[in-house]
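Note that one protein chain of the assembly has been removed; the remaining protein chains are unaltered in position.
Then we have chain A:
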Amino acid sequence: MLWACVLLPQLALDGVLRRQPPTEAPLVLVSGPAQARVVHAANRSARAAGLYRGQRLTAAQALLSQFAMVEHDPEDEARWHRLLAAWAYRYSGEVGLLAHALVLEVSRSLNLFGPWPRFESLLRDDLKELGFRHRIALAPTPHAAYVLTGVHDGLAVMTPDTLRRALLPIPIARARLPDDAAQALPSMGIRTLGQLFALPRAGLQRRFGSELVAQLDRLAGDEPSPMENYRPPDTFEQRMEWTHEIEHVEALVFPLRRLTGDLSAYLAGRDGGVQRFELELEHRSGPPTRVTVGMLSAGRDAALLFECARGRMERLELSQPVVAMRLLARDLPPFVPAGRDLFDTRPTNAVPLEQLRERLRARLGEASIQHLRRTLDPRPELAQTTTAGVGATHAISLPRPTWLLHTPRPLRGPAPTILAGPERIETGWWDGGDLRRDYYVVRTAQGQCAWVFCAPGEQGGWMLHGWFA
């Protein structure tokens, strides 16, 4: 077994920062009771000004006159954590959640994603795209990987022997041991894991209880790590809220790109697609504005989802400023990737046909693209339909035009020359839409071939119904 650990040192802060386009303005997360507010996390420019985690807010305000403040929300942080677990599920079937970290079993994934250096760069690219800072390490046990990420970013330990050697110099304070042991051991002169491993187990167990010994065994791989496997949920829901109000649709484009990117990452993990999702724009008061984004077929490409959603969003008139946006996807049908023919003659940079259709639909309206198919109905008006289904395949040997008028209209001008006919169509008794007509092919004075009909038995009062164009 090989476990990769992805440590997310600034999960809460990254979760806040990714709501808006990257800026250099100082920003801090604050937490704690109202009387004793403390800095929970600070971004780079705030840290450069001397702000740090755990600092009193009053002290921070004395150091830096202006910075954006966001209330730290543990629930929000947990949501980002779960989202990343859903993303990691794409790479491994065994994903565990640890505090500020994810662990993935990767020994089997390596067959699919290539050797570890390539796999690692895949993970890093994805996380960078999603906007989360991270540290990654690989070790034969999940806890060892967890400990190693905290010490050395990018370390990869493949075998249990090298693992033991890699663990020896790690300071006790960073070995993620139970709290009481982590505090007491350095004062006893035990400063590294190597020294701790050398101590007699029975004594350690008497002094610190069985939890410490079990933890050491898990680190070295002598005992399996109890871990609950992550299972992705069946629906996707992600919400972003801002401290300020957004009045223009253009300002929603960046968060929208994030949300659709998250949806795409989640879908890739689940190997699913989405055909329909909802965007809810929440306002200070009143019901939220709902935008439903539907697609012709299930898709999961981040660019496609974003483009569809943006097309719908751009047509929106905001009546009130937006304070939060939520993306809901309940219906997640299986995703069937479009296959391309080896002998496909289209240019390689071609936009897939589905994406083209979505783009047209987004601008021209939902019903702007139609496919026509034949039905079994003999009435010319009902002989074709735009609804999906299996078309009729029987052959028609009678003359049929290529253009059909939406509604028949009188044929004006001099009397036409009859080329063929009559063909009587007398049907439709079953649904009240009876018709009784004699159809002729005629040639008009202008030289057009027309499909016309008249009352049975008469040869006049022509109604134009189609062109043999």
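For the reader, a short list of remarks on this structure follows.
Just so we're on the same page, a contact is a pair of C-beta atoms (placed from the backbone, for glycine too) under 8 Å apart; a residue touches a chain by one contact, two chains touch by 3 or more; residues count from 1.
One rule holds for everything that comes next: contacts and distances are computed from a predicted model.
Between the listed names "histidine kinase", "Translesion DNA synthesis-associated protein ImuA", "NADH-quinone oxidoreductase subunit H" or "Multiple sugar transport system substrate-binding protein", the UniProt record for the complex's undisplayed chain reads "Translesion DNA synthesis-associated protein ImuA". Here one chain is not drawn; of A:Leu356, A:Ala415 or A:Ala455, the residue touching it is A:Leu356. Interface note: of A:Arg165, A:Arg206, A:Arg231 or A:Arg373, the residue touching the hidden chain in the full complex is A:Arg373.
When the omitted chain is restored, the residue from A:Gly96, A:Pro401 or A:Pro416 that touches it is A:Pro401.
For chain A, the residues touching the absent chain in the complete assembly are 345-347, 349-353, 355-357, 359-360, 363-364, 367-374, 380, 383-384, 391, 395-396, 399-406, 419-420, 441, 446-450, 466-469.
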